[in-house]
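Below you will find the structure I want to go over with you.
As you look at this complex, bear in mind that one protein chain is not there, while each of the others sits in place.
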Amino acid sequence: MTMRRWTMDAIGRDRLSFGTAAIPDPGPGEVLVKVAAVSLNYRDKLVIETGMGLPLTFPFVPASDMAGSVVATGPGADRFKPGDRVISTFIPGWIDGLNAGNARRPPYKTLGGFHQGVLSEYIAVPESWLAASPASLDDEEASTLPCAGLTAWFALAERAQVRPGETVLVHGTGGVALFGLAIARAQGAEVIVVSGSAEKLARAKALGATHVVDRTAGNWVEAVYALTGDRGADHILEIVGGAHLGRSIEAAAMGGRISVIGVLDGFEVSGPVGPLMLKGLTVQGIGVGHRRALEDFVRAVDRLALKPVIGARYGLAELPEALAALDRGPFGKLVVTMG
Amino acid sequence: MTMRRWTMDAIGRDRLSFGTAAIPDPGPGEVLVKVAAVSLNYRDKLVIETGMGLPLTFPFVPASDMAGSVVATGPGADRFKPGDRVISTFIPGWIDGLNAGNARRPPYKTLGGFHQGVLSEYIAVPESWLAASPASLDDEEASTLPCAGLTAWFALAERAQVRPGETVLVHGTGGVALFGLAIARAQGAEVIVVSGSAEKLARAKALGATHVVDRTAGNWVEAVYALTGDRGADHILEIVGGAHLGRSIEAAAMGGRISVIGVLDGFEVSGPVGPLMLKGLTVQGIGVGHRRALEDFVRAVDRLALKPVIGARYGLAELPEALAALDRGPFGKLVVTMG
Amino acid sequence: MTMRRWTMDAIGRDRLSFGTAAIPDPGPGEVLVKVAAVSLNYRDKLVIETGMGLPLTFPFVPASDMAGSVVATGPGADRFKPGDRVISTFIPGWIDGLNAGNARRPPYKTLGGFHQGVLSEYIAVPESWLAASPASLDDEEASTLPCAGLTAWFALAERAQVRPGETVLVHGTGGVALFGLAIARAQGAEVIVVSGSAEKLARAKALGATHVVDRTAGNWVEAVYALTGDRGADHILEIVGGAHLGRSIEAAAMGGRISVIGVLDGFEVSGPVGPLMLKGLTVQGIGVGHRRALEDFVRAVDRLALKPVIGARYGLAELPEALAALDRGPFGKLVVTMG
Partner (left out) sequence: MTMRRWTMDAIGRDRLSFGTAAIPDPGPGEVLVKVAAVSLNYRDKLVIETGMGLPLTFPFVPASDMAGSVVATGPGADRFKPGDRVISTFIPGWIDGLNAGNARRPPYKTLGGFHQGVLSEYIAVPESWLAASPASLDDEEASTLPCAGLTAWFALAERAQVRPGETVLVHGTGGVALFGLAIARAQGAEVIVVSGSAEKLARAKALGATHVVDRTAGNWVEAVYALTGDRGADHILEIVGGAHLGRSIEAAAMGGRISVIGVLDGFEVSGPVGPLMLKGLTVQGIGVGHRRALEDFVRAVDRLALKPVIGARYGLAELPEALAALDRGPFGKLVVTMG
């Protein structure tokens, strides 16, 4: 029995090839999952193109986020049964509390990185690496939760406490940003979306953004002051990174919190220390999150009928087209549908 | 009745003059304090030399931190009575919870800045601006608590939770650093002091530092890894600032917390986003703290018999010598003794 | 210039009398407020009937919660100007952080208790005792926020962190309960309302309750298990008190939080220690809250267009009728409208 999958034999987008392999058997404690949909993250692009310094094993299957159904269970595996709909966890083994690792070697043992990825019709993984899918989402939608969705949830609902009436500022309209918009609205917050595209801002407004700010139209920090009566934003999802953190520090309210999530603008963040100190700000690094928080998020998705925003869908063979769309900066998530 | 005091008629160290003025009367809700000792902060030097952009009123009395005794009370003032020993609060009016201010104008309404300072034999101030002195300290010692002491306390005991057995890393051997050392030891933590002076490190060791690291002897981050078995430091008092924050991010443990306190190396901090995210770090800006925390700190000082480290003492007329010592980077605090 | 007001010359409902007094002048730091509406709490009934052990000063004006407009300001008062719409704070002087008081004498210095109350056409109070009214509410609605509204807010949004998708359980359909319902819904939670009246449950459902449970129809704890798939309630507003706390402990989820608010069933609470320990529950006493939280709540009310539920309205002369309605256990709040 064979299956189709994407693999790389070396780092580089040109080393991707679409081929076949034997369907694996689930080992002790493992389950075999028929993958139905895979959601792509900007990080997958970085891994494919640069390896990100990770110890990849070739042939390497990229991508981390999938939704599918259990088709078989290995010896001793009893968390799921055949037919159960499941999603992957971005950082397998991080169940709750603090992640493993240390100061010298912070952990980055993710699917489609340290571990093999999910762009494959079947995967066999330890049962602890999976969470139940939300009943209210189809597989394409559910596949967007493990990384982009959980990152926004972990920042706003697990590590921060967003109170009704507070202001949440979201940079851009990518996957994490639009999840942040939806989650913050569910928390009773006002949401300001800052983007450079009038068309994307209009779509964000239609999705529930309280205010939108076109950063090409002037100083967006001043716009935030104006929209909040100088109070500023209580929570900021800092997705751009780099020196942009400094602008977020300026835009933050007294006692505000900035979640550092993104590396779009480079791997070094910087900002002014004066307002950081005088406002008593908290800057928190968010490295996705643990399985318990993903399970909390799944429950919230079901209860609140939150709908992930899918920018475009691709067939399994269309991975190159999906990566090209990732290059252009999509509105919401890109999903590869299997079979 | 006249008193002696230091004033400036314009910004600049050369505009300091030592003169006399009438002893003020305490107005409604005010108390008159006979100042016994004034502790100097690096910030006082910056205010004197640059004004720090503050709306100074000339003639301007510098310095924020004093200890003294109440000698008279104005109408309606009943928190203190004549003879009570008191210390100033660095940010008058910040009693508890969140400070006033907003995103556009974070508050910096301190004594010896927005407000007149304390380098004066008498001051008349609202009674809410004062806290009771610790009984276990003399006035010279007590004068060091309002800014340097409270900053370390607010970082480690109010906003962080240092647990016994954790590792606290302190940069340097100035006032905040040595308070941080004493407080973290009182919390049951191991303390690593990093400094460029072997002689100062030896003194830090004598004061209770668990480990000392000479940053001129090699890569201090590697030294922290070695001392902690790669775990890293759970809490870091980042007093240097600038790009040094990046090194602290590298030295921090999983889930660690970095308190940004200092501006010695400039007003822009920067660091790598990778370990910030993967370790799930919290970077918190500390702008001194509120009166309730100062009162908690005073109680801890008394109960634990904590002793501030005074590097040198000066007479009231010797302010220039004290400022020159501040230029050289003292070990502990510099105190001006009145009368 | 005289005004009408309610006073008591001794403890007891029969000692209430409706009379006139001189309109007070605002002293230093005070403002004169023309009261537009007063909201009654169950506590007001207890104070009127029993004094609650408080050191009342006769003639005593009852009631704590009012909305009105500033008509004059005393010397030095600058937080408000004539025409500003304001509401009272239940515990004057508690601005933020921890309230004053100690173990022996916990503070209960409220309006209409330790301090004179607000059932008067005009009151002169320190400006710090007031907060700005929400723009989206009229005075009758706004008068319900200082005690009942803030209690629910303080329990759910200030001291707890309710996450989207969690379950909040509310006992009854009184003022705090219905505010709790609205606030928890704004936080993205599912809300279960437990009451003994089918008619009130139908109204709670119409107000947005996810589930309602009639406690006269069987074991309401079992109903909560059934509604949550045995997970239980993550947050519980325990408004009944007494041995009822024990049932709430049984109904609580792992790691859940119970806010103890009410004294309807007596001044002694009790419950089983087993599930308290094994679930790792937190039971928090809520004594209304501070002014900063009230200001946060006012902002949330405006931004989310939350509408207090007013069960009935009375003219100023109709206080006896209002108290009789309070005896019967109203749905939502009872408001006395001035003039």
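Order as written gives the chain letters A, B and C; numbering starts at 1 within each chain.
Just so we're on the same page, a contact is a pair of C-beta atoms (placed from the backbone, for glycine too) under 8 Å apart; a residue touches a chain by one contact, two chains touch by 3 or more.
Keep in mind the model is a prediction, meaning the values are calculated, not measured.
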Touching partners, among the displayed chains, of the absent chain: A, B, C
Option from C:G27, C:G51 or C:P107 whose C-beta touches the chain left out: C:P107
Selected from C:M3, C:L111, C:V269 or C:L334 as touching the chain missing from the view: C:V269
Hidden partner chain, touching residue among C:M8, C:V118 or C:A252: C:A252
Candidate in contact with the missing chain, chosen from B:A226, B:L304 or B:A324: B:L304
Subunit B residues touching the omitted chain (full complex): 157-158, 161, 163-165, 183, 186-188, 190, 296-297, 299-304
Residue numbers in subunit C that touch the chain omitted from display: 98-108, 159, 224-225, 228, 230-233, 241, 246, 250-256, 260-261, 263, 266-287
Subunit A, residues in touch with the chain not shown (by the definition above): 28, 95-98, 290, 292
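Please note the rule applied: only the chains that are shown with their structure count from here on.
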Same-residue or different-residue interface between subunit A and subunit C, half as cut-off: same
Whole-Å gap between the CA centroids of subunit A and subunit C: 41
Residues of subunit A whose C-beta touches two or more other chains: none
